[in-house]
Structures are given as structure tokens and as C-alpha cells.
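With one protein chain held back, the other chains of the complex are shown just where they sit.
For reference, chains read A, B and C in written order, and residue numbers begin at 1 within each chain.
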Amino acid sequence: MKDSAVLLIDCPDRKGLVARVSGLLYERGANILHADQHQDHELGLFFMRVEWAQDGFGLEGFRAVFAPMAAELGMRWKLTWGTKLPRVALFCSQYLHCMADLLHRWRSGELLCEIPVIISNHRDVERLAVFYGIPFEHVPVTAATRAQAEARQVELLARNQIELVVLARYMQILSSEFVERYPAAIINVHHSFLPAFTGARPYHAAHARGVKLIGATSHYVTEVLDDGPIIEQDVARISHRDQVEDLVARGRDLERMVLSRAVRWHLDRRILCYGNKTVVFD
Amino acid sequence: MKDSAVLLIDCPDRKGLVARVSGLLYERGANILHADQHQDHELGLFFMRVEWAQDGFGLEGFRAVFAPMAAELGMRWKLTWGTKLPRVALFCSQYLHCMADLLHRWRSGELLCEIPVIISNHRDVERLAVFYGIPFEHVPVTAATRAQAEARQVELLARNQIELVVLARYMQILSSEFVERYPAAIINVHHSFLPAFTGARPYHAAHARGVKLIGATSHYVTEVLDDGPIIEQDVARISHRDQVEDLVARGRDLERMVLSRAVRWHLDRRILCYGNKTVVFD
Amino acid sequence: MKDSAVLLIDCPDRKGLVARVSGLLYERGANILHADQHQDHELGLFFMRVEWAQDGFGLEGFRAVFAPMAAELGMRWKLTWGTKLPRVALFCSQYLHCMADLLHRWRSGELLCEIPVIISNHRDVERLAVFYGIPFEHVPVTAATRAQAEARQVELLARNQIELVVLARYMQILSSEFVERYPAAIINVHHSFLPAFTGARPYHAAHARGVKLIGATSHYVTEVLDDGPIIEQDVARISHRDQVEDLVARGRDLERMVLSRAVRWHLDRRILCYGNKTVVFD
Partner (left out) sequence: MKDSAVLLIDCPDRKGLVARVSGLLYERGANILHADQHQDHELGLFFMRVEWAQDGFGLEGFRAVFAPMAAELGMRWKLTWGTKLPRVALFCSQYLHCMADLLHRWRSGELLCEIPVIISNHRDVERLAVFYGIPFEHVPVTAATRAQAEARQVELLARNQIELVVLARYMQILSSEFVERYPAAIINVHHSFLPAFTGARPYHAAHARGVKLIGATSHYVTEVLDDGPIIEQDVARISHRDQVEDLVARGRDLERMVLSRAVRWHLDRRILCYGNKTVVFD
């Protein structure tokens, strides 16, 4: 985490919101590094993100003054600071392309977080976990042991004080109970097509349909499968010359990119969720 | 039409197809300008496009020799040549962005065709038609007069010897009977999203869902609405800052581009349809 | 112009800028529709754009209070309001693709401006000008008459109270004197390649070099040719199959898109220039 405090706010829109927040920060001497706000005119909502230098700023004092103002204005807010890195658990199954990508980015300093645990229902990722010095937990899942496996996962997350779960091509469905424990804190990635294809072999369906673009979407996980707030999407152009295996390979590249961007933006505290959508401050 | 002959072939794949076709063309002295072939290994199909200079080439003689070979090899084929430009009818309703774009491209020589008629259920396009010197036919459509209107359209197309119908944001549904008259010869354009949205106001739905990409698709019209062989697709990146009207504007730009590309490729005889998909030779 | 006031500010960065501006607007009852700010940490600069409803807001009163504050804080600023549309002159030569695109967008309400004059050194655009009901001025330019032609252009711009000049593929070079009259108020478009090609036939050079992407750039004109602050850029993918004429056609599409976006953003008062670059608020 950079040496900065980040305040994320959403609330009903009304006059003077920027003035009051920025006025309070100014009063208390904040050295603002980045500020951004957004209004959803249709829903009458206001969103704000302010980032300022922690150095020499009295955060607890600010918090004491800000909290009543926020209550008065009906704000939902989140203030993060300190030098403690967020704690992230990575889940995967047998496909390792997203995992290898995330771990390399983490090692090279692009993803500012701790990764205290990697959890998989397969053993394929173990060597990679060892290479990067991250504890690996093998939690097999079958129809019969699903509940038990999830209990084990929950325990591992709790024990490691996990704040964000990244599903890096984890092919098992999570229960509603699991999902509810981590609101806007589980990030998933999946392929996307125009038009959409459902069913077991979407790349085959896309190939049979002759689509000219394939895509991938990263999103927060909610109880409705693959239908949570979208964080990032990207597409690649394909042609009739691409075989199914080429589509799958392009899909892997897209998944890597959109998942790593989503994770980075989350760690940078740049994402606000509301309704079933996101504001991604840039 | 350029001064070239184009032969499009599809047939079951087998050894020697390229050798036999190119051998025959060589024998008869063809000066090949462009040749391309494609195999669909899953379906065991072969596709070929050859373009050669007409100048001094005996087309009828070639045709006489080629036809029996094609029959023997189970080929569907289409040989076009001559200097007669293909005849295209443009349909539209009240949105004119695709129309204005197609007409400008036509005037500036990008689209090599005749446009003997513009048909619309509105009068908005009339001035544009007059400007470009194209006969305009107003064919209003209501629930009660649908059959009658279509009969009028069919008559106009027949009288003008139309070979390609371009639906440049034509907002009325065509009957199966109409569609069957023009197999792989009606091109439509519509918006596309990841995920897909159905219903009356897709841009509102896409905005409410917070998608990060919007797209457009051009395709041949078949009896299943918006579900024919895809010719071209493209997308644009959007953000939470884009209002519904911004999405609509970006959508218009995408529609323009993907429709004009589809029409150009069709006129260049670069598209082969099979199953529910296309091969677009480049 | 929408019924809103827009304030654009740039100044040396310091604490409290947002607080002071937004505080003043709040005090005076502004109903803010959109606000955005940006800091250039390397140069220590601050940029802000605020848009608020004009309705019932005392603009002159605000101006009287804001001006001294701005002076104190070393702000360069621009406040635009009212319902008077900005007045734009379009320049072109013989290529009309950008012109046709801009005029259609203008007619359909995408570009909120007046276009009191179209100026060209050719006559090709005249019919289009007549169609859209815009006075056309033919100002031929030769080496011998350059100064005289420019004097005529300057007179036409002055008489029509032009605020923005759009060079829609105008192939003549403007003098420094001309350019200086319209700082950050002349928008041009040109092709761009990776790597760059100089000289008379860049598309031929790009083809000879086998580039896989071609691009276009729109920018404000400064005294250094093609080197002013960049507003927008875009690229298209090409392959070895594309002939020079295909590159030129893709280039035209890119030029259309990046020029029309630049003009729209300028008219929306979303662009701030500093140094040799732009902030384009979204």
C-alpha cells in the first residue's frame, strides 16, 4: 500500500458534497494527491474518491469529525490507510495462466498485497506456489464433500485474515453463504461473447457461430452466477481461420489481462460498487 | 466492379481441390490477382476464392469446362464477372447515421454498386436521397398494412433488379417470405453487448448494468431475428462517466463502421456463407 | 450549448483549491452537474472543470467574487455560459470524408455549434455546403497568392466571429500569424504510424515497411507543423493483404473518428491545454 489514505464515499446526491468533504480535508491540512467524483444523474447518487498523503495527517482526528458529517449526509464510506498491505487469497483449479500472471505481477511489485495462501481443488499449482514462497492448500471438492470443502476454505480465509478472494479460473461454484461473507471482495473472470453463449463449451459454440470477436469479463461475485458488478472487459478480434484452440488461447490472454487489471484496481481502492455496477475511478 | 472475375467455391474437403481448380485456370491462361482458400477441419469443408483479370480470358469457355468438374466434386460455386455493377437497395427508418455514411462512401467510390432505390417507412431520408440523386420510395408500414407494404417493397426490388438489400437501421421486421427471396443477400446491423441485453431499451440496460464495452454486429438476415451469419463486429470502450446518450452515440459510430465494412466486403465478393457462419476472405 | 455553465481552471497546485472553488459554488447555490479535477504531480499543476446548471444561478455575481480569488491563486480560467452556440469554421481541400462526417453529425445534433462558413481552396465541397445550407467560400491558394488568400480567410473568420477553426483535411499550410490568432482553437487531423514516416507518401512508406497498425491523430495546431497538443488518437489493424489503397481507406475512417471526437470534446469544453499537451476531461 502506498503511503496514502483513501476515502471512498457514496451517498444521495445533493448540493455542497464536494465543498463539505474537501473543505474538511483542507481545514485539517490534507495534502491531496488525487481526487475524483462522479454523479449518477438517473439514480441521484454521488460518488467520491479522495487520496491524500498520510504523512503528518491526523487520521483519527479526521475520522472523529468526518463520521458525524457522513451520518448526516447519508454517506456510505470507507477510509483505508496505514502501511499494512491488504491480504489476498488466490483460488484456482487446473488452468494456471491467470495464476502465473498474477504471481509474476505480484513478485515484480505491480500488485501491492500480501498473498498468505493459495487454495486449489487440484495440485497443479503447487510447484508455482512453492516457487513464489506462498503456502499452498489443497482442498479437493466433490459433490459429496462440497460443504465440508467450503468449511475448510472459510477457515483458511479466516485464519489468514483474508480481505480479498481472487478466483483465478477456479471452476467450482461457491455457495451463497460463502459469497455473502465477502461482499464486493471476491473477483472472478470469465469469457464473454457477442452474442452470449451458455452451456458447457462456449468456445465451440462461438466457433460454430462464426463470431468475429471474443471477450473476457472480470467482475465481483454475487449470488447470481457470473452476474455481479462488472469491473473490466476486453475483446480480441478473430477470424474464420482461428480454430477452437486458437480461440481458447486468445481467451486465456484476455482472461489474464482483465483479471489482473481488476485486482490492481481493487488493491488501489479505485472501485466503488452500487446497484449491480461499478464506478472505477481512474 | 473491378475488371476481374471472382470464383467462390465451397464443397466437401478432399485431396487435390486446389490443384484441380488452379490447374484449370492455369491451362486457360488466367492471370490470377488474388487467391485464397480455407478448410473447416471440423466439418470437413473446403472454401476457395479466386480472382483473376478478365481481360482476354474466355469466361464462357472456362465455365463450360469448370461446371462438370464442379458437379463431380460436389461444389457449390458462384462465378461473377463483367463490368455491370451489383444493384443495391437501401432500407432505413428514421435514424440516418448509417445511411449518410453509406451514401458518402458510395459517392466517393468506396462502394462499387448501383443504388437504384432507397426505401423507407419514414420521410426523413428523402432529402439525402435527392441530394445523391437516388429515387426515394416512401413505403409506410403499420400493423394493418404490413403485408401490403411488403408486397410494394418486393415489387420495387424486382423492378429494380436488386441483388443486395442493406438494412441501414430499418426498424421493421421482414417476413420469412421476404427473407427467403434474398438468401445471404440482406445485410443488417444491430448493437451487441457483453452480456447480451434483450428488450426494448438495450442501451439503458447496458448502462444500468455498468458494462465496460459496447458493440455492434453486421450479419446476413435469416428467418431467425438478429441471428444470421455474422459478417463483422466491433466494440468501443466506455466507462461509468458515459451517460446513456453517450452509449447511443458510440453505438451509432460502431453501427456505421461494421455495416459499411460488411457491405464493402459483400460487394467485393469476399464473403462465403455456410451453416450459420461466414468466411470473409481478406 | 447545453443550458449549463462550465468553468475551466489551471494553476499551480496547492492545498485547498478544490475546497475553495467548490465552497464558493456551494455558497452561491450552484447545482453541480459534473466536476472533475486533475493534478500533474511532475509539473506541480492543478486542473479543474466544473459544470453547473445556469438556471437561477447568478453568473455575473459569481464572476465578481471568483475573479479576485482566481487572481490570488494564480489561476488561468475560462467561464463559458449562455445559450449562444460556439461559431465554427470548417476548412477543407479536395478530400471530403471528414467534412461529410462532421456535417452529418452537426445536422443530427451531435455537434452543438453554429457553422457560418465553409472555406476551401477547391470547389468539391460546394454541393455539400449547399445541401446543409452553409455559406461556402472558395479561397484558392497558390504559392504566389498565399498571403492574399490568408488575408481573405482571416477576414471571413473575423466577419463570422469564428471561435474554432476545424481543418477537415485542409492541405495548405497556415502561417504563424494565422495560427497565433487562434491559440488552442484550430483543430487538425493527420495520419500517424508506428514508426512514423515523413515525406510525401506516408501510406506508401507504411506499406513498404509492412506496418501492422495505422493510426490517426487529432491535435491543436501550433506553429510547429503537426506537433501541437494531441487531443485524440486511434489505430486500426492491417495485414500484408492490405494494399496501399486499403490503408488509405482505413486511414480515412480513422481520420473521421478522431477528428469528430476532438471537435465534440472541444465544443463540450472538456479540453484544457498546457505545455504541449491536453487534459481531456471525461
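FYI, contacts are C-beta pairs under 8 Å (C-beta built on N, C-alpha and C of every residue); 3 or more make two chains touch, one makes a residue touch a chain.
Remember, it's a predicted structure, so these values are computed and weren't measured experimentally.
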Only one of B:C11, B:L33 or B:A208 touches the unshown chain, namely B:L33
Only one of C:A30, C:V221 or C:V279 touches the unshown chain, namely C:V279
Given the full complex, what residues of subunit B touch the hidden partner chain?
15-16, 18-20, 22-23, 25-27, 29-37, 39, 41, 237
So which bits of subunit C touch the chain we can't see?
38, 41-42, 192-196, 207-213, 215, 217, 227, 229-235, 239-241, 243-244, 275-280, 282
Pick out the residues on subunit A that sit against the missing chain.
96-97, 100-101, 104, 108, 110, 127, 131, 239, 241, 249, 253, 257, 282
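Just so it is clear, only the chains that are shown with their structure count from here on.
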Touch graph across the chains, line, ring, star, complete or other?
complete
Given over half shared residue numbers means same and under half means different, the subunit B/subunit C interface is same
Between subunit B and subunit C, tell me the centre distance in angstrom, where each centre is the average of that chain's C-alpha atoms.
36
Could you please state the distance in Å, as a whole number, between where the Cα atoms of subunit A are centred and where those of subunit B are centred?
41
Residues of subunit B touching at least two other chains:
239, 241, 282
